[in-house]
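Worksheet: one structure, shown below.
One chain of protein is taken out of this complex; the other chains stay put.
We just call them A and B in the order they show up, numbering each chain from 1.
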Amino acid sequence: MTAASIDQVFVNAKQALLSLLPETLRPGLSMAINAAAILGTFALLFAVATLLERKGLGRIQNRYGPNRVGPFGVLQPVADGLKMLIKEDILPRQADRVVHFLAPIALVLSVLLAYAVLPFGRNMAPIDLDAGVLYFFAASAATELGVFMAGWASRSKYSLLGAMRGIAQMISYELPLVLSTLGVIMVTGSLSLVEIAERQAPPAGAILGRWFVFTPWGLAGFLLFMTAAVAEANRAPFDLPEGESEIIAGHMVEYSGFKYALFFMGEYLGMFAASGLAITLFLGGYHAPFAFLGWAPSWFWFFAKLLALLAVFIWLRGTLPRLRQDQLMNFAWKWLLPMSLVNLVAAGVWSYSAAWTLPGAGFVRWASCAGLLILPALWLSRGWRARVGPRVYRYA
Amino acid sequence: MSVPGSGILKGLVETARNFAGSYVSPERLVTVQYPEESLPPPENARNFPFLVYDEDPDKGLRCVACKICEKECPPQCIYIVAERDEKGKVLKRPRIFDIDISVCMNCQICAEVCPFDAIKMDTEFELSRYERFGALLLHKQDLAKSNEYYRRIHPTEAAEVDARLAEDRARQQAKAAAAKAAAASPAGAPAPAADKTP
Partner (left out) sequence: MNPVFFILAVVTLAGALGAVALRNMVHCALCLAVTFIGIAALFLHQGAQFAGLVQVLVYVGAVAVLIVFAILLTRSGDARKGVAVFSRSWKTGLLTAAATLATLVAAIVNSPGLLREAPRAPELSVRQIGLDLMSQWLLPLEILGLLLTATMIGAVILAMPEKPSGEPAPGPEKGARP
């Protein structure tokens, strides 16, 4: 087996499977196979991620983490899944039955739809849409409705509060999330995720890949994107909608059993999808970091990067305390949003200065872009400590 | 002026150090792997009462069936019936001594009111049972535990009790000796001073 055939093993397997079937059924079945593959892979990754998260958080807090079910606790997700499945499905008497039932489905569905455009490997994007980035954001925009449905249909003040917080947070952080991707779109001139990934391939003869994260605006964009993505996925330190210590579990408080598990699945799948987009936009997609590592299959690199980003998510959760609501909103509108606009300017400067040929132009280009980003960041952060300090509650 | 975000980085470094350190140096891990290993209970730990005996588990019970503990027990989880001889005369030992530990609230009042140091608090806590009722009703033979066991679980307290009991015994022996001496000596002699000492 050559490296190329291992790289394309899933694509070839699908083609072989499809060639067994009559011509008329192929387009539909091709889509069905894609959907099944995404569902299977990411549901499995969800199970693994819950275990890794609990293990990692444990180690961060100098504990063992789950180690009872199976060797080193590897069967813990199975036990959790069984527990969730056999739990009673409780519906509050006052709840709106239909909406209560539909909410987790709407949430998971809209998150899953976003996976359709992610390139998981070379030739492994389920759909190569011209407007891939646009589609991604459009598909995940509907998660807010799912959260609202869950919060409203439960008829509980905690879930309603959680839903309000969640929607406010998602709307606020969607703006920097979208704006931080605009730099990449501007530089590549394409909305197609496959093309964006291809543009970051190591050029012939070079050792280092041309990842956008290696440019000043790309690094800033990546950091801004990840910050907004953490908030969009409702993960700590932006987990106010869930807020276990104050509003118990937010919009999920009246859910139990499998529906509750679906909400968690939605959260994790959203996290994976955002990580996948970050990988494709900034971290070179499915390309190896160095040209001499190109022998490893492209899907390996995609999932390796995905797991690395997952580790970052867990690390952040284990480190940072939850923000207050006003800090959250201030951060989104007064820091992230201006910075992502500034980053757009920096990306513009970078792409217009690409033609400079003077000696030392590379350094000047770097310095001007970095200065363009760092100075506003410092200026926006001035007095931040005083602003986020103890707050006087007027009506408490 | 500190650079914005430096606090976040400091925190991330700290947690990363914890994460890596917990694999390198096991003494960082604070978790006790309970069923396999467990910490010894502190000396003053207590949960349910037990009956102390010297030498023989049945005959050697210090309990005299005075029922003070039964009366004092706030949730009334103690049930005592005194032993009687063939003629129906009450003997100074229990025939039945039951404690329902599903009712007991671990208050230690029984141990405090007992004038004979016969009932003390145990530290045994692995008491889970599969039945709800019968298994948690402890009888006399379940409750009887030796004085050596008492010394082992509460060394300081047991030493005090032992000293007090030894003192009482010595005083009683002295009293008996004095009484014998008084009976032997001519009548009208002054009573020995041992009576008056507290």
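The definition used in the following text is that a contact is a pair of C-beta atoms (placed from the backbone, for glycine too) under 8 Å apart; a residue touches a chain by one contact, two chains touch by 3 or more.
Source: prediction; values computed, not measured.
Colleague: With touch defined as in the header, list the contact partners of the absent chain among those displayed.
Modeller: A
Colleague: Given the contact definition stated above, which residue among A:Phe42, A:Trp152 or A:Trp299 touches the chain not shown here?
Modeller: A:Trp152
Colleague: Out of A:Ser190, A:Ser256 or A:Asn330, which residue would touch the omitted chain in the full complex?
Modeller: A:Ser190
Colleague: Sort through A:Ala131, A:Leu293, A:Val345 or A:Leu380 and give me the one touching the missing partner chain.
Modeller: If we include the chain that is not displayed, A:Ala131 is the one touching it.
Colleague: Contacts of chain A with the missing chain: which residues?
Modeller: The missing chain touches chain A at positions 96, 99, 129-131, 134-135, 137-139, 141-142, 144-145, 148-149, 152, 160, 164, 167, 171, 174, 190-191, 394-395.
Basically, only the chains that are shown with their structure count from here on.
Colleague: I'd like the Å distance between the centres of chain A and chain B, where a centre is the mean of that chain's Cα atoms.
Modeller: About 59 Å separates the centre of chain A from that of chain B.
Colleague: Which part of chain B faces chain A closely enough to touch in the complex?
Modeller: For this pair, the touching residues of chain B are 4-5, 8, 11-12, 14-16, 18-19, 21-23, 28-31, 33.
Colleague: Would you pull the chain A residues touching chain B in the complex into a rising list?
Modeller: My answer: residues 56, 59-64, 315-316, 318-320, 377-378, 381, 384.
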